[in-house]
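Okay, structure first, notes after.
Every protein chain of the complex appears in place save one, which is left out.
As written, the chains take the letters A, B, C, D and E, and residue 1 is the first residue of each chain.
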Amino acid sequence: MRISIYRRAHFNAAHRLHTESWSDEKNKAVYGKCNNPNYHGHNYDLEVRLSGEVDPITGYLYDLSDLATLIKEKIEDRYDHKNLNLDCPEFKEQNPTAELIAYEIWKILRNDIDMKYDLGVKLWETPRNYVEYPAR
Amino acid sequence: MRISIYRRAHFNAAHRLHTESWSDEKNKAVYGKCNNPNYHGHNYDLEVRLSGEVDPITGYLYDLSDLATLIKEKIEDRYDHKNLNLDCPEFKEQNPTAELIAYEIWKILRNDIDMKYDLGVKLWETPRNYVEYPAR
Amino acid sequence: MRISIYRRAHFNAAHRLHTESWSDEKNKAVYGKCNNPNYHGHNYDLEVRLSGEVDPITGYLYDLSDLATLIKEKIEDRYDHKNLNLDCPEFKEQNPTAELIAYEIWKILRNDIDMKYDLGVKLWETPRNYVEYPAR
Amino acid sequence: MRISIYRRAHFNAAHRLHTESWSDEKNKAVYGKCNNPNYHGHNYDLEVRLSGEVDPITGYLYDLSDLATLIKEKIEDRYDHKNLNLDCPEFKEQNPTAELIAYEIWKILRNDIDMKYDLGVKLWETPRNYVEYPAR
Amino acid sequence: MRISIYRRAHFNAAHRLHTESWSDEKNKAVYGKCNNPNYHGHNYDLEVRLSGEVDPITGYLYDLSDLATLIKEKIEDRYDHKNLNLDCPEFKEQNPTAELIAYEIWKILRNDIDMKYDLGVKLWETPRNYVEYPAR
Partner (left out) sequence: MRISIYRRAHFNAAHRLHTESWSDEKNKAVYGKCNNPNYHGHNYDLEVRLSGEVDPITGYLYDLSDLATLIKEKIEDRYDHKNLNLDCPEFKEQNPTAELIAYEIWKILRNDIDMKYDLGVKLWETPRNYVEYPAR
C-alpha cells in the first residue's frame, strides 16, 4: 500500500536575479524588476512530499514531527530571514530563482531521507507563482 | 479526451493514536501528543479525484452533484462529528492516522464508482499536513 | 534537470448548461440549477503548468512575466466578464462545462507554447469543484 | 458578556451593471466590462455577523445550525444559480452591485433575526473586492 | 498614532457539548451532532489583536515574537491535542463552545498583556464558523 504524505513550511528571504557576464541593459530586459541591485524579497512557502509504503503497525508513512524537525533544521534555519545571494554559498554562482531554490532544497533533503522514499518539493514564490521538482 | 475532476468535502472528528501491545513509554515516544488518552480532534478536508473520458453530449466527466451526494452519504455522514476510534469499526484494530483514514475512504468510494474511472483521494489533517492515496 | 512551473490567473464569466435536442424536463433533470435560462456565473481560477528543462544561465524554465502576459492576452481577455454561451463561438455547439472550458484553454495555449514544454491546466469553477487537463 | 459570531455561506450568480437612462457610451465609461449586455458572473461569498449576549446555560450566542438554515433558505436559495437582474425583483430598479446586494441581504435577514442581536454582513464579489454593511 | 497588530496561532482539540441537568432528548435537540458522548474535534484557528501606541524608536507596537511566545506558552500548550472537557478545568462546569473558549483565552491573555493595550480575540472552529470577543 503506497501512499504520499505532504508537509508545508515557510521562510522569508531577500534575493536578486542577475547575470554577471551580461550588460545592465540585458539584465534589465531579462529579469525586469527582479534585477533591482538593492534586492527585494518574498515569503516562500514550501511543500515536501514523501511517497512509500505505510508501516503496518503505526499506520504512518513517516513520522511527521520528525519530518517537520528535519525541514526546520535543514531548510528553514538555512534560508529564513536571509539574503539568498549574499548569505547562501549555493547562490554565489547561480541565480536564486524559484526553480533553483527548489532544486537545492530537494538535494539537501535527499541526503537525509532514506532512498526507500520517493521525494518531491513544491516552492511558492508568491501565491500565484510556484515550481515543482522533480517535474510533474 | 481524458480529464480529471476534483470535489472537496470536510468532516470534523476526534481520534487518538495508540498501539495496544506497546508500553505507555513507547506509545508516548512514537505518537507524542497524538497519544492523549482523552482524544483530540481535527477538521479534516477531503478531496476526491475521478479521471476518465468526458461525455461528448453533456461535456461532463461525472455529475458533480451526484459525486457530492455520494461523498456526503458515504463519507461525511460516516465520519463527521465522530470519535474515529470508538464510533468507527474500521479503526478498532488499526490507528486512525491520516494515511489509513484516506485508504479507508478510497476503499468505500471505490465500491460505488464505476471502474472506468480512475479514483484518488487527498486528506488534510491540518492545513500543513496531508496525505494522498494512491501515492503520487 | 526537468522542473515544472505554475502560474495562476482568474476570470469572471456567466454560463448555462443546456442540450438543445433534449426536452426541458431532461435538461432540468441532468443539469439542475445550471440549466437556468437566464444564466448564472462564476469566478474561475486558472492554473497553468509548464514542464521542461531549466535554462542553465538564467535559472528560469520559462519567463514567468511572459507567461503571465500570454495568459492575460489569450485567456483572461477572451473570457473575463463574458457570457461563455453567447460571447464565445467555441461554446455555441458544446456546453461551457468546466471540463470543456479547461480543454479549450489548453488548446489555445498549446498553440503559443513551444512543444519542448509539457503543458497542463487546472480550472476551478468554485473553491470545491475543479478539473484538470490532461488527466492526472 | 457580549460576543460576536460569524457564519459564512456562498452562492453563484450572473449580473450586469447598467443605467437605463444613460447612453451606451456613458454606461460603458462608468461600468466598463461590468456593462456587458450578455451578463457575466461571480462566486459570491457571504459572511453574517450576530452580536449579543451569550446564553449562560448553553454557552451559545445563537444556534449556528439555525443560522446556517436561515441563510440557506432566505439567501442561498434566493440568489444561487440566478441572474440577479432578471430573476430577482429587488434588482429591477437598482443595480446589483456588491454594495446593494449586501444591503438587500441585510434587510432580509434583519426581518428574521431578533432585534436583541446586532447584525452585520460582508459580501465578497471576488477574493480581492468586498463590501460590508453597516459600514465599519 | 494608535494602531492594531494581529497574530494568528492554532491548536487541535476534542470537545463535546452537553448540559448535565437536561434529558438526553433535550441535549440531542439543542446540540445535535455536537452532543456525541465520544467527542469530536476541530482545528481551531486563533487570532489575537493588540491596539495601542507605536513605539517611536522601534516602530513596533509590541514585539511580535514575544506575542507569539506568549500565545504558544499560555494558549497553544494548554489546549493543543487536548480534550477540552476532560483535560481543562475551565470546561468542567461550562460548555467548551467557541464563544466560551474565546472568552477563556481572552481572560488568560489579559493577565499577561499590559492594560495600556486594548485586547481582542477571534476563534475559528471551522473555516465557516467563528466568534469574536469582545463583540464587534
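One rule holds for everything that comes next: a contact is a pair of C-beta atoms (placed from the backbone, for glycine too) under 8 Å apart; a residue touches a chain by one contact, two chains touch by 3 or more.
Remember, predicted model here, so these are calculated numbers, not experimental data.
Student: Among the chains included here, which ones are touched by the excluded chain in the whole complex?
Tutor: In the entire complex, chains touched by the missing one are A, D, E.
Student: Among D:68, D:88, D:108 or D:131, which one is in touch with the chain left out?
Tutor: Once the missing chain is taken into account, the touching residue is D:131.
Student: At which residues does chain D meet the chain that is not included here?
Tutor: Touching the missing chain: residues 17, 19, 30-32, 94-100, 102-103, 127-136.
Student: Just checking the interface: what residues of chain A touch the absent partner chain?
Tutor: Touch set of chain A with respect to the missing chain: 10, 12-15, 33-34, 36, 38-43, 80-83, 86-87, 126-127.
Student: Go through chain E and note every residue touching the omitted chain.
Tutor: Touch set of chain E with respect to the missing chain: 1-9, 49, 51-52, 54, 57-61, 63-65, 118, 120.
Going forward, only the chains that are shown with their structure count from here on.
Student: Which neighbours do chain A and chain D have in common?
Tutor: C
Student: Between copies chain A and chain B, are the contact residues mostly the same numbers or mostly different, with half as the line?
Tutor: Shared-number fraction below one half, so different.
Student: Quick check on the interfaces: A-C is repeated by which of C-D, B-E or A-B, going by over half of contact pairs matching?
Tutor: Repeat of the A-C interface: A-B.
Student: What whole-Å value do you get for the distance between chain A and chain E if each is reduced to the mean of its CA atoms?
Tutor: 34
Student: In whole angstrom, what separates the CA-based centres of chain B and chain C?
Tutor: Whole-Å distance between the two chain centres: 28.
Student: Please output the residue numbers of chain D that touch at least 2 other chains, ranges allowed.
Tutor: Residue numbers touching two or more other chains: none in chain D.
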